[in-house]
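A single protein chain has been omitted from the complex, and every remaining protein chain is retained in its original position.
Letters A and B mark the chains in the order given here, with residues in each chain numbered from 1 onward.
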Amino acid sequence: MSNLAEKAGHNLDLIKVQKPLIHNITNYVVMNFTANALLSVGASPVMAHAEEEVEEMVAFAGALVLNIGTLSDGWIRSMVKAGRKASELHKPIVLDPVGSGATSLRTRTARDIIEQTEVTVIRGNASEVLSLKSEDAKTKGVDSVHAVEDAADTAGILATELGTTLAITGPVDLVTDGSRVVRILNGHPLMGQVTGTGCVATAVTGAFLAVDPSPVDAVVSALGFLGLAGERAAQNASGPGSFAVAFLDALYSITPEELSKSIRLELS
Amino acid sequence: MSNLAEKAGHNLDLIKVQKPLIHNITNYVVMNFTANALLSVGASPVMAHAEEEVEEMVAFAGALVLNIGTLSDGWIRSMVKAGRKASELHKPIVLDPVGSGATSLRTRTARDIIEQTEVTVIRGNASEVLSLKSEDAKTKGVDSVHAVEDAADTAGILATELGTTLAITGPVDLVTDGSRVVRILNGHPLMGQVTGTGCVATAVTGAFLAVDPSPVDAVVSALGFLGLAGERAAQNASGPGSFAVAFLDALYSITPEELSKSIRLELS
Partner (left out) sequence: MSNLAEKAGHNLDLIKVQKPLIHNITNYVVMNFTANALLSVGASPVMAHAEEEVEEMVAFAGALVLNIGTLSDGWIRSMVKAGRKASELHKPIVLDPVGSGATSLRTRTARDIIEQTEVTVIRGNASEVLSLKSEDAKTKGVDSVHAVEDAADTAGILATELGTTLAITGPVDLVTDGSRVVRILNGHPLMGQVTGTGCVATAVTGAFLAVDPSPVDAVVSALGFLGLAGERAAQNASGPGSFAVAFLDALYSITPEELSKSIRLELS
């Protein structure tokens, strides 16, 4: 754990030095907040979704972030196209399956992206992530899973099945690649009162993946960092409006040393 | 009036308890602010515009919000499709005819939505709402109408003609279903200096419609609540930037009791 905590700070330092370009194909609702979060962390965001340019753009990027929060046909094609190019170039891909499980379009799109590209990390809430199980598996109990804790065993099996790292966020975050399991205890309830904090977690995970070749370590660093920023922001907030502002300030001002010292992890 | 004031607080309480899902098909400019406002109030926002999923999504929702602020063909089709499904399922629909009267595309789209779906409430400024009159009626004087006060008689006739409740917002807000007329006196001029406060009013009206079957009561509750939040926010604001932040904080922290006590209404 001490190693992971130290690595989190080291990774944050690497982002601030390397300023990796993060290519986002994400939803309309959170584009501004996501871009500002990446800038605050020290990364360099770019949003580009035209089929004609996504391959060219992703070639410059340190990581690709795919978020299905607001979908339509053209955007789905661009996500797959960018994802295939990123896979070919061995660049990390992080997928946010927003609303997967809620509508068939979203579930199908998330699965298509997973099948057609080499997704490195999937980050979502428990329902979203567990909706990615195959139909057969689904009948074995997905619908009864609500809390992150209950999802741990299922997530390990799913991570192995998909050959990817899963990050299920909630009051406690869970990260697993099927063999390692890490829980992140940082965070604050106000994070759930601001739209896009989950999407920001996905995008910032992209920034950490751009500097750390170990997916589990990168996601743990990212989620610990974001949870700590939430804790800091809550100290100065009178509600969700001022919380969101203070959250960006915290992403900007938390130092690598502070992150290593204050990240709270549980290995199992 | 005392009854309406009490009901406003009661409705706010219901939202916080029931956390209704509000399905928004809205414009790009205000998506983030709208989603954050709904979260601050206690509702649960979802933005989804793909033709393939709007019917599925609206079936989960407590209300549907249609906002024509940034239009294109696919979005218009999705709005009509979602609206028809909501009508079929007897779910409340609130329409924001942004810019209706300014371009023919917007006027035509607003009228199409009204004709093809069962719109429960239309919320806009005086020019937008009165542009929805039929061409014949329009020549009788729409162009001379500028203030909410002048619009009252015309609005009553139009509400009856359309079989819907109209909410015309401005320094004083006017709500009428053709028989009842209520004016809401809460509010602050800084609300006009932040983009999307009108769109937020429409979306939050959706949240109140999800918990109150009386359209007039629901809209009055919503607009009184938003006006009060504007007054609170202005106390802590140095300009439109800090006002928007404080507005979200106020939506989050105003209690049902405070709303009932501070809403200022005029019946006529």
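The working rule: a contact is a pair of C-beta atoms (placed from the backbone, for glycine too) under 8 Å apart; a residue touches a chain by one contact, two chains touch by 3 or more.
Treat the numbers as computed from the prediction; the structure is a model and nothing was measured.
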item: Selected residue (touches chain absent from view) among A:20, A:45, A:69 or A:239; value: A:45
item: Residue in contact with the excluded chain [from A:110, A:130, A:246 or A:263]; value: A:246
item: Contact footprint on subunit B, counting only the chain that is left out; value: 27-30, 32-33, 69-73, 99, 102-106, 193-196, 237-242, 244-245
item: Interface residues of subunit A (partner: the chain not displayed); value: 28, 31-32, 35-36, 39-40, 45-50, 52-53, 56-57, 60, 74, 244-253
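Just so it is clear, only the chains that are shown with their structure count from here on.
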item: Distance between the centres, which are taken as Cα means, of subunit B and subunit A, whole angstrom; value: 34
